[in-house]
Every structure is written in C-alpha cells, then in structure tokens.
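Structure in structure tokens, see below.
Missing here: one protein chain of the complex. Every other protein chain is in place.
Now for chain A:
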Amino acid sequence: MTAEEFIKLRDFIYRKTGIYFEEQKMYYVKNRVESRMEATGYENFRSYFTWLRFDVTGQELQQLLNALTINETYFFREYYQLKCFAEEVLPEILERKRKENSRKIRIWSAGCSTGEEPYTLAIIMKEMLEDVDDIDWEIYATDINTEVLQKAERGLYSQRAVRLVPEEYKKRYLYKKGDFYEVIPDLKEKIIFFQLNLMDAVEMRKMRNFDVIFCRNVLIYFDDASRRQVAIYFYEALVEGGYIFLGHSESMSRITPIFKLRKFKNAFVYQK
C-alpha cells in the first residue's frame, strides 16, 4: 500500500465512521489491510479497495474495522476513576434519584471493546448497591467492532485481563474455567451489548437518559470535528447533571465547552 493509497483508504474510513488514522499509523493500517487482503484473496490494494467501496453488504468494511479497532484492556483499569465513580459520583446520583422519585440508573460504556469495562462497572454497581432495594440499574455497552462484542458477550477472560480484580470480587463474580475466568450469568444479564457507530446520527439519537457515560480512550481515534460531534451526541444522551468519564489523558474542555469540569477527590469528571 503506497502513501497515496493509505490516504484514500484513510479518507474513506473517516467518511464512513469518523475514525481518523494519522500518517504515523500508516504501517499499523497497512499490516491489517494486508491481512484482510490475504484472508479475502485479493492480491493488490487497488482491487481490494474497489471491492471494499462497492460491497453493498458492508461486511468487508466491518471486518476491516474489526481489525483496525481492537483495543486491549483489562478489568478495573484506571482504578482511581472507578473509585471516584463508586464513592463520589454514585452517591450523588442516588440522592438525586430519591429526590426525583426515580428508580432507575442507566450507565453507558461507549467503546466497550471486549467487555472488561462494563463488567467492572457491573461489579461496582452490585457491590455499592448491595443494600439498596429501591434502585434498579442497567448498563449499555457498545462498540463499532462486532468481533470484540462477541467476545464481550461470551465473558471469558485471561488471567492477565482479571489481574487487578480484588480476590473477594473474583470469588463472587468470576469462576475459573481452565486457564480462563468466566463472568457469572448474574452479571452478564445486567449488560446489554450492541454495535454502535458513535458518528451515526440516527442511532445516537436513540441513546437517551443516561446518568453516566464511560468513554475512555475512544475519542483518541477521532479527529477534532468528529470528536465535537460525538461530544454533542453524548450531551444529548445524558440526563441533566449526568456525568461523563474520559481516559486519563483526554480532555473534554479541549473538544467543547458544553460540559462542566467537576473536581472530585479521586478524579476529574465532566458533567452536563
């Protein structure tokens, strides 16, 4: 794949998804494209790209996106943010729910990859709301990559992925299956996994009334204009006063001024 071909492909992916690959990612993209060409029997980029653009089923584009957007993660990643969510944000939400006489907490893990984040959030919810009877909760977990979603639904993880899960939680929420750990059914049924492109205006408008959104290390794949667009969709998806957690190196203030920055003891969080 030449530099010119890379730019053509990059622009095509950007138009379809808002995901933007900088020039320095050329070799990363090239390797994955070559794997897809090999898997599909195409010998040169030109014919593969023609097929990709005119494939009405969109299946190859999805396969290529799957190959390009794999994001390795693990349970209880960026623990201080989760502590903030559990011990500072969640009590505020509970208080608000009681005042509003509302019973449901809705959480969205946007860009959930193979599921470690939504399952971690489910563990936290179970633990924190153990003695709370009057509140129900659900977690929506989305990703553009259909392959990672399949893995997420299966809920089977290596020792490496669960290395930061406290022993007590491991006993309660995971069971050993050979060299792997599987999430218990009780946790799985609290999470709704589905595919979603964060730049899809129609689908994003269906995402409403969330109390918290976790979108950590996802917006780094987008360019400035797409980031702003996604941030506006998130704003619309949140209830008034809802919270959004970004990755530790990400800043919503650099994307848009529509969220307020809240300084909690354990972390910075953005609020509608």
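What we mean here is this: a contact is a pair of C-beta atoms (placed from the backbone, for glycine too) under 8 Å apart; a residue touches a chain by one contact, two chains touch by 3 or more; residues count from 1.
Please note the rule applied: contacts and distances are computed from a predicted model.
Of the names listed as "HEAT repeat protein", "Carbon monoxide dehydrogenase/acetyl-CoA synthase small subunit", "Formate hydrogenlyase subunit 4" or "Iron ABC transporter permease", the one that matches the UniProt record for the absent chain is "HEAT repeat protein".
When you scan A:17, A:69, A:113 or A:229 for touch with the missing chain, the hit is A:229. Along chain A, the points of touch with the absent chain fall at residues 201, 205, 224-225, 228-229, 231-232, 235-236, 256-258.
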